[in-house]
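For this view, one protein chain was removed and the others were kept in their places.
As written, the chains take the letters A, B, C, D, E, F and G, and residue 1 is the first residue of each chain.
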Amino acid sequence: MRDVLEAVADGEFSPAAAEARLSGYVTTAAGRFDAAREHRRGAPEGILAAGKTPAEVAALAAAALESTGRALVTRAGEDDVAAVAEIVDAEIDVAVDLDHDERARTLVARTDRFEPPSIDATVGVVTGGTADAAAAGEAKTVLDAMGATVERVDDVGVAHLGRVLDHLELLREADVLVVAAGREGALPTVVAGLVDTPVVGLPISTGYGHGGDGEAALAGLLQSCTVLSVVNVDAGFVAGTQAGLIARAIAAARE
Amino acid sequence: MRDVLEAVADGEFSPAAAEARLSGYVTTAAGRFDAAREHRRGAPEGILAAGKTPAEVAALAAAALESTGRALVTRAGEDDVAAVAEIVDAEIDVAVDLDHDERARTLVARTDRFEPPSIDATVGVVTGGTADAAAAGEAKTVLDAMGATVERVDDVGVAHLGRVLDHLELLREADVLVVAAGREGALPTVVAGLVDTPVVGLPISTGYGHGGDGEAALAGLLQSCTVLSVVNVDAGFVAGTQAGLIARAIAAARE
Amino acid sequence: MRDVLEAVADGEFSPAAAEARLSGYVTTAAGRFDAAREHRRGAPEGILAAGKTPAEVAALAAAALESTGRALVTRAGEDDVAAVAEIVDAEIDVAVDLDHDERARTLVARTDRFEPPSIDATVGVVTGGTADAAAAGEAKTVLDAMGATVERVDDVGVAHLGRVLDHLELLREADVLVVAAGREGALPTVVAGLVDTPVVGLPISTGYGHGGDGEAALAGLLQSCTVLSVVNVDAGFVAGTQAGLIARAIAAARE
Amino acid sequence: MRDVLEAVADGEFSPAAAEARLSGYVTTAAGRFDAAREHRRGAPEGILAAGKTPAEVAALAAAALESTGRALVTRAGEDDVAAVAEIVDAEIDVAVDLDHDERARTLVARTDRFEPPSIDATVGVVTGGTADAAAAGEAKTVLDAMGATVERVDDVGVAHLGRVLDHLELLREADVLVVAAGREGALPTVVAGLVDTPVVGLPISTGYGHGGDGEAALAGLLQSCTVLSVVNVDAGFVAGTQAGLIARAIAAARE
Amino acid sequence: MRDVLEAVADGEFSPAAAEARLSGYVTTAAGRFDAAREHRRGAPEGILAAGKTPAEVAALAAAALESTGRALVTRAGEDDVAAVAEIVDAEIDVAVDLDHDERARTLVARTDRFEPPSIDATVGVVTGGTADAAAAGEAKTVLDAMGATVERVDDVGVAHLGRVLDHLELLREADVLVVAAGREGALPTVVAGLVDTPVVGLPISTGYGHGGDGEAALAGLLQSCTVLSVVNVDAGFVAGTQAGLIARAIAAARE
Amino acid sequence: MRDVLEAVADGEFSPAAAEARLSGYVTTAAGRFDAAREHRRGAPEGILAAGKTPAEVAALAAAALESTGRALVTRAGEDDVAAVAEIVDAEIDVAVDLDHDERARTLVARTDRFEPPSIDATVGVVTGGTADAAAAGEAKTVLDAMGATVERVDDVGVAHLGRVLDHLELLREADVLVVAAGREGALPTVVAGLVDTPVVGLPISTGYGHGGDGEAALAGLLQSCTVLSVVNVDAGFVAGTQAGLIARAIAAARE
Amino acid sequence: MRDVLEAVADGEFSPAAAEARLSGYVTTAAGRFDAAREHRRGAPEGILAAGKTPAEVAALAAAALESTGRALVTRAGEDDVAAVAEIVDAEIDVAVDLDHDERARTLVARTDRFEPPSIDATVGVVTGGTADAAAAGEAKTVLDAMGATVERVDDVGVAHLGRVLDHLELLREADVLVVAAGREGALPTVVAGLVDTPVVGLPISTGYGHGGDGEAALAGLLQSCTVLSVVNVDAGFVAGTQAGLIARAIAAARE
Partner (left out) sequence: MRDVLEAVADGEFSPAAAEARLSGYVTTAAGRFDAAREHRRGAPEGILAAGKTPAEVAALAAAALESTGRALVTRAGEDDVAAVAEIVDAEIDVAVDLDHDERARTLVARTDRFEPPSIDATVGVVTGGTADAAAAGEAKTVLDAMGATVERVDDVGVAHLGRVLDHLELLREADVLVVAAGREGALPTVVAGLVDTPVVGLPISTGYGHGGDGEAALAGLLQSCTVLSVVNVDAGFVAGTQAGLIARAIAAARE
């Protein structure tokens, strides 16, 4: 502890970094940032912009940058991206790289001192239709941040079985698969029946009428006659992180 | 009307048959039997035993036999079958053939004067697993009663795609398909993506936990990314009759 | 395959048409268009605009036009129609006819080389009230595209039985019926009790309070004491296509 | 109050009758009987046997007999009937008439001093099928107890419109109608579209699968495109009493 | 029929009025208006503006004015009111009185030849809170149109029992009561326990969280331990009409 | 820790009591008993018999007796009571008093060395009807075990307001109230509008049809227009313990 | 009563204050204000702005100020705040202090004669994340108004247990706790397992997909394996008032 406090005194550590080191989290007006999560959980904490003001998102992103060198924001609107850019300009005194994926609605900020992790494992991210792109993109963003290799296989819905069978080899070679599907959610079941890889099913809130908003897809994945596990509707960040934790364990065993 | 009343006077028509001829239904203590349905709808009325006492089932079956020469009972338990057998012995004075399918829980009674219809069309009845047998059997019973040719393709669930692909030719040759499926209900979607035949999806109340009791299957069929129409959970009689009406229209066009 | 590649080399086939011919689908930035569906399923693939950007809708419509000579868009807003018109101008080098039905929210584009199919069968499309017009119009659009004769019978809700009884003859003469109904959804049951034609029930998301959003109508159709099959709430495209597949089978038998 | 206490002292009033007169209810070990309800509400309190032990049912029935001269038990099983018969023998010292309707599962007990009310109004009780008999019988029992004239019209479901149209005159002549219906619950809507009488819709817990247990019927009645009011699923006692209150108001106006 | 056609020829009857007289409904581009409903049902048909365009509302209102001399629009926005005013100016050649209640969102149009009905009966319309005003106003509008006397008792929620007890006499003197309530919906139960008048419960879509949107109130009314009947959430028009039909039957008996 | 181990060596402490003292829980084959709960939470842990075998219930009860001198079992059937009696005879070597409330389905066992706590505060336990007795009895059992004074006010449902107003003084004098109610759950709202005491609402699984199984009561309590907090349906043990914790805090402040 | 009327005559009492004194409520065009609630219930009535127009909110606030010297508005938008400020300027002739908390969306108005209550008790208000701030702020506002001491512990969600364990002492020292939580709602259970204080759980409408809108949190709190009571989703005012009533009872016992 003495070391940390001396580093603060020397200006080597920001107070945020020091608090993170000592208690595991950073307290801001907008909430506490769980700076120890990556160390404890092996995956970065995401800042869910939905339900927060841009100012709150920016304050938490700054705390993340100061304490861990990186910030990962999901469901980020244009306002959120602008607020983070502004606070980075104003308050962070090292160079920061901002990476905004509009379709996935994610923002990744990294200081130039940040050393990205790398995992020797491949995760396949599969979608059934055009409307699954946002959640699948969220999964890809967090997998990139965790250092895994990501392979996308898009728009291979079961209405035309040929589309998925054409990509079977790629699906079989991945270490773990995230398979997204809206409507009736049959794709993860069909894929999981064809491979011996762990499959994380990601139901998507497409569809209308009865079972819309992803409820039919979720129920279908939970009832799947093959073996897979599931995350909540549109929870691309969770699906990606879970696949990343599995990939990380496999990569660790490879070493 | 005079003819009918004279036929009753002559003992040629039972009062039940006469009432059926004149008003379209037969009134019994257990309810009114819709004797004109077959003429009006092209499909026999079924007597749903569930929710009725064996005595009520038997009374309605007797009215059906007297007015139309045939009775079709669904969800029939042993008690219902016994009660029908007893009333046939006691009250029907022509020979009656009883056909009881234990697995489908159906009972078909026919007087020896009854001339069964015949339809020049084939209906495929497809199941995904062992537990779909009862509802599929109900569909087969009513299709047999309507005179269609029935082809069964059993236990071809999508967990192993090979099972359904092995029967593709037979699926493509049928005039109309009833496809049953419980759990996540992916089979009708996969089948309907492979054929140009009308598909009637029949969700089955297998499965447990969230989406159990056939609700996941029903929602999945309603959300199907291919084209099919649906009946209620376990409604084998309805699926079969609907497929039979389609087959009947095709057969009529063939003449 | 050699033929196809040579046709591409000769400029007779676009690369899109060639891919469609060889693998059954066309890959675009906005997703894969299932170009083989009409051949495989006997009904055109629809492009559901809801949940896609106008640019994605236009890209898929262009792929459809290039590979099959026709594009059918449902739930199309003004933006989608404009985007399709623009891409047709810019990228399609044959004359294209655009047919936009505002009330049904459908758009059909056809190149002048496209030869529309024709089916010798009649489908009745019946509504219970003014608010059912959009979904019924969607059904009519796809039935027109499949070449069936469509008869509309509008606003014959059961609150006044006379309205439906006045059209009984027309209902009985159709080969197959699509019957739409919102609120309590009684109309398809009443109609199906009067005719021997197959009826596809189409629940509509009118109504408010408990059972609103079409849920009461859907549940009522599934519980119908007559025989009919059902599609999801507001699924006019599915109801129309299913009726079209039945009409097509009847027409084929007529030949 | 003095009068009441003196009547107790003279043995003219039982303590139960006196408590009922003074505070409006009778306290027993099994609960409080609302003896003033008939005076206050114009309709007798029913003792719902479901959820009570036979001993509790009997104790409340005895309190009802002692304080009002009559007891009305609904959802009564054989055990409940036996327990009431026993307590009547043991504790009630005037002659009591017991009237048990097995199908309706109701029991009405009356002392020989009880003077039944009479209402100059007619209530029609209409059912769609055999399975509606229990709830309709419950409605009839309470209407009889209130003194109304009851007309039953049974098994006139809308699958065959002729059945209901054949009874139109009787439906139009009633002062108020209770219309029961299970499955999709279309009958009350059809009836209410044909008459200018107030209709109380009574959904029944028939049906299976999605919308079973009377939920489709209830939702359909609440969404009815005609005008009617509704009671809970299988609530025959409530429907009958509500119709009885309306009939009673009409009869009072006739005087 | 000859009379009607001659009256059309003489310009005494509009074609709309003649169609209404002959077939019971008027066909417009916006749907069919059930002109015979008031005669058949004893209550005017309402035109529900929600889900219709202002032009459709206006067309139906004009048909109603032409065939019955009156139009009653519910859930009417400013656009709907303007469209009706415009069509009245343009197409109706007798003087028309427009009565728009902003809070209730109702519009009543009457030609100066229209003779309003009158009923010798009183209906109490009771609310539990400020937010119940719109639905209660809808009930009052239709009751006024049916000619009943309406007594309003507002904002007497059960959180302070004194408020409702202070108005007990008025509640007891009405011939029938409409009692609205949102949140937990306890008011109709409390009122129905205090009076011997028929009570129609009207659940209101106030409340938030679990059981919000009026679902808790509806469920509570259906489970009421007193006797009442219920309409759908916010269905003020239905509650008012049902109460009006009861009041009309009482008034008829008074004559 | 040394003390505890020496006490075990001396036979003064059972191993179970020692484990409880050292780690806060006792490990048995049937699970871990949270022996420290009473110390940590101020309320005894209850053993929920539902979902456990009688042998598991008995093993946990023995662990509770050994480590804390008391065991409190809820939802106890006859088999559970017998199994506890047997294990007490066989394995507990001090005298144990067993108190079984059949109606509440609770069992309390106490060694003769156990010194029951006492709280200087009164909790009112109020029910709306006979069917609320089991859950209210569960609440009373745990309140007795916590040492509070319990006042029961039974069967004061709002269908007859007089019943609850007659007991107003007693309700106002309690320190905290548990108010149970099934069906529409109006009683806790009415009571909470009349007193300034904290009210814990306890919904009961009476009622049938829509909103049955206590769901209407729960939703109604959550939507209450007065102030109260709620526990789950039939959770008499939780309601009682929560009221006991409040009473305990008040009593502590009194000292 | 004479006293009150004389005070009105003397101008000492406004008519509103006099009506409040005599009948317990004040009648305005916008509804009745329950002026006696604070006296009767020990907590001020809140004016829920949601579902009311700004004019209605202002009218009720003025009635509250005139009759009780204070008004407390929840879910207040900018329009509501402006309307109250305007009516205070125009109609209230004593000085009024307005306190608007934007995040909590509450407004408290107090005349300068108003003497705020004070309670000798502490309530902890705990949140799991940034998004719980609005409801927690609502709870704090009403607790402040009741005169309790409030301790906030923010953003201590269970994803990082250290955050909550770091504040254990403060949690244990409070007299009563309000614990808010969205998503899976685990925080109140974890907190209630660590303290012997009564805990009121406050579920928050964060979260998305299945169980979103606070439904998962509510269900989790109702199923909690520890002891706590619950209010509806986002019902910060109710949670705060309930905790305030408990705190008030404890403080009264302290005197």
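Assume a residue touches a chain if its C-beta (ideal position, glycine included) is under 8 Å from a C-beta of that chain, and two chains touch if they have at least 3 such contacts.
Remember, predicted model here, so these are calculated numbers, not experimental data.
Trainee: One chain is left out of this view; which of A:V57, A:V96 or A:L194 touches it in the full complex?
Mentor: A:L194
Trainee: Of the residues G:A55, G:A85, G:L98 or G:A186, I need the one that contacts the missing chain.
Mentor: G:A186
Trainee: Going by the contact rule already stated, which one of A:R40, A:H100, A:R152 or A:H167 would touch the omitted chain in the full complex?
Mentor: The single option touching the absent chain is A:R40.
Trainee: Which candidate, G:G51, G:G69, G:G137 or G:G220, sits in contact with the chain we can't see?
Mentor: The one listed residue touching the chain not shown is G:G220.
Trainee: Contact with the hidden chain only, please: which subunit B residues?
Mentor: 129-131, 154-156, 159-160, 162-163, 166, 206, 208-211
Trainee: Can you list, in ascending order, the subunit A residues touching the missing chain?
Mentor: Residues in contact with the chain left out: 40-43, 175-176, 192-198, 200, 218, 222-224, 226-232, 235, 238-239, 241-242, 245-246, 248-251, 253-254.
Trainee: Contacts of subunit G with the missing chain: which residues?
Mentor: Residues touching the hidden chain, for subunit G, are 128-129, 157-161, 183-186, 189-190, 193-194, 207, 209-212, 215-226.
Throughout what follows, only the chains that are shown with their structure count from here on.
Trainee: When A-C is set beside E-F, which has more C-beta pairs in contact?
Mentor: E-F
Trainee: What whole-Å value do you get for the distance between subunit A and subunit E if each is reduced to the mean of its CA atoms?
Mentor: Measuring from centre to centre gives 54 Å for this pair.
Trainee: How many angstrom between the C-alpha centroids of subunit E and subunit C?
Mentor: 38
Trainee: Give me the residue numbers in subunit B that touch at least two other chains, ranges are fine.
Mentor: Only 40, 193-194, 215, 218, 222-224, 226, 232, 235 qualify.
Trainee: Considering only which chains touch which, label the overall pattern as line, ring, star, complete or other.
Mentor: other
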